[in-house]
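In this view, the complex is presented without one of its protein chains, the others remaining in place.
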Amino acid sequence: MATVKLLSDADADASPEVKAVFDDIRATRKSDFVNNFWRALGNDPATLKRVWEQLKAVMVVEGALDPLVREMIYIAVSTANGCSYCVHSHTATARAKGMTDAQHGELVAIIGLAGQTNHLATALQVPVDAQFLVTD
Amino acid sequence: MATVKLLSDADADASPEVKAVFDDIRATRKSDFVNNFWRALGNDPATLKRVWEQLKAVMVVEGALDPLVREMIYIAVSTANGCSYCVHSHTATARAKGMTDAQHGELVAIIGLAGQTNHLATALQVPVDAQFLVTD
Amino acid sequence: MATVKLLSDADADASPEVKAVFDDIRATRKSDFVNNFWRALGNDPATLKRVWEQLKAVMVVEGALDPLVREMIYIAVSTANGCSYCVHSHTATARAKGMTDAQHGELVAIIGLAGQTNHLATALQVPVDAQFLVTD
Amino acid sequence: MATVKLLSDADADASPEVKAVFDDIRATRKSDFVNNFWRALGNDPATLKRVWEQLKAVMVVEGALDPLVREMIYIAVSTANGCSYCVHSHTATARAKGMTDAQHGELVAIIGLAGQTNHLATALQVPVDAQFLVTD
Amino acid sequence: MATVKLLSDADADASPEVKAVFDDIRATRKSDFVNNFWRALGNDPATLKRVWEQLKAVMVVEGALDPLVREMIYIAVSTANGCSYCVHSHTATARAKGMTDAQHGELVAIIGLAGQTNHLATALQVPVDAQFLVTD
Partner (left out) sequence: MATVKLLSDADADASPEVKAVFDDIRATRKSDFVNNFWRALGNDPATLKRVWEQLKAVMVVEGALDPLVREMIYIAVSTANGCSYCVHSHTATARAKGMTDAQHGELVAIIGLAGQTNHLATALQVPVDAQFLVTD
């Protein structure tokens, strides 16, 4: 279905740059599973490495936001962008990080509500209130 | 700028249905400020009431998600939908609910990263891994 | 395929809130068929009820717009949002409400043309003419 | 504000192809007003002519859909695409064609509702019901 | 899966207008293959003809941009719009026109990067620098 070949483990092993990233994915996640996104990106090893490094820097390191909250934000963006793959993969990840059914239900309700008010604000072309602007 | 008139307080007072919602907005938020979104929606009192009731049910009541987390999810959807008004209003609300600069920085970084990986997954048409599917 | 379980009729019967909404869907539509959207939403009974009540208020009641016109507007939004499920379900509903092939052809032609001029206006960042603004 | 110069009437008069289209716009609409969209497109006379001819073929000729219904569909697509210029211009045109405040209110309510259910269907990745598929 | 019937060659032969366009597609492309997009559009012969004529005028004629560059621009738009069919068909066409794996890799990397910076600019609501505006 993809527009590129999905690399098998044998394909990955044949490229030192790809193998290094796949090994790091497995070590970071403590799991042998490498999902299709990385197998597709592996066709361009430089991009594979760049995107994985960035994902680690944004999603894996300690920070001001809880790891589960980060996943829910990711699901929200992916839904609004209509990215089916991303909605599936980050919903699965959020569940693996402890998202309960009640939390998922509220997340989806907020995404839906925002979809509605986004469209209403755009249809009415509501001007931004002065109170919401950041002044230098 | 809007495609409809923004109701003044005098306009709102002239319509019992609009006045009732504006009063409830002020009471719920403990603030006299009614932002332009509601002043635009007020042209259609039935929709004004329906959307406000829904916003209360999703964003105001106690639930499984922290109020600040809800606002950050709202910002994420609004950004991906390109709704300028909504990004401004919910960023202001999130700050009012205690969002720190560090949290805002991480939120924006995740939104940006998701924008990138969403586009990569779509450009490569990556098929969903069987592991991510919910089986009945 | 979904990120949540699709409720069977037996699942629905086990939850009074879900059963009440499913019963109302069947009564309102005079049909025993409950489509997957509601079976997915049923995982969160509060959202199921809220969205169904809203859909009835906007799409089912008598109003200033013809029911078929409402469905065509729904298809237009769903297409621009790239929501495959919604395009399918509302096209089927519009046909059930009497949409002819000629009407469908014109609807699709308008959606396509709007897609083009939307992109042209955005690429050229055309400023809004003063004549189009609503002045308070 | 635009990424190209907006052609003045003097600019248009200097190009026979542009002048011909502007003259036709004025004659077709029985108005001297040429809005900024065409003044921006005029920088590429071939595209100006192609898009105008297409707009006439889809929006101006007699057909199975009422002219006002066509404008409302246009507003719906433009809103979902977040095209501010297009929302403004087609809302003004719809009003000029007789759209009442009540009709506008219902249009906006449907656009908002579709925005919500589109996001819900995408977040839940609801599979299309077999009943909605067209079988050859 | 489509919302309309996909015309077979026999269906096309039964309509002189459809047959004429299909014949022109085959002659222009020097191939017997007519892809599903045109078989779906054929349900509305006027739109089929209009869109095909336009595609020829924009994508086939000699111009200032290389044919392969045009296809890559098409893929970029289709990805950002989340149009799965269009990503697939134009990626195949670009490959047929000589796109190498390295070029595809760079194209995808740019699309992904733009997805990220687009979201960052929108989340931060960055005002346009005066230097970027075209002044009449």
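Every chain is named by a letter (A, B, C, D and E) in the order it is written, and numbering of its residues begins at 1.
Convention: a residue touches a chain if its C-beta (ideal position, glycine included) is under 8 Å from a C-beta of that chain, and two chains touch if they have at least 3 such contacts.
Since this is a predicted model, take the numbers as computed values, not measurements.
Would you mind listing the shown chains in contact with the chain that isn't displayed?
Those shown chains that the absent chain touches are A, B, C, D, E.
Of E:Ala20, E:Ala46 or E:Cys83, which sits in contact with the chain we cannot see?
E:Cys83
Need a quick check: the contact residues on chain C for the chain that isn't drawn.
Chain C touches the chain not shown through residues 75, 79-80, 82, 84, 87-88, 107-108, 111-120, 122-125.
Determine and list the chain E residues touching the chain excluded from the picture.
1-4, 6, 33, 35-37, 40-41, 47, 51, 54-55, 58-59, 63-65, 69-70, 72-74, 76-81, 83-86, 88-89, 91-92, 100, 102-103, 105-107, 109-111, 113-129, 131-133
Residues on chain B that touch the omitted chain in the whole complex?
82, 87-88, 91, 101, 104-106, 108-109, 112, 119
We adopt the following convention: only the chains that are shown with their structure count from here on.
Where among A-B, A-D or A-C does the C-E interface show up again, with more than half of the contact pairs the same?
Same contacts by residue number as C-E, out of A-B, A-D or A-C: A-C.
Quick one: which chain's Cα centre is the longest way from chain A's?
The chain lying farthest from chain A is D.
Starting from the mean Cα coordinates of chain C and chain D, work out the distance between those two points in Å.
Distance between chain centres: 21 Å.
What residues in chain D touch two or more of the other chains?
Within chain D, the residues that touch at least two other chains are 1-4, 6, 54, 79-80, 82, 84, 87-88, 91, 105-109, 111-120, 122-125, 128, 133.
How would one label the connectivity among the chains shown: line, ring, star, complete, or other?
Contact pattern: complete, every chain touching every other.
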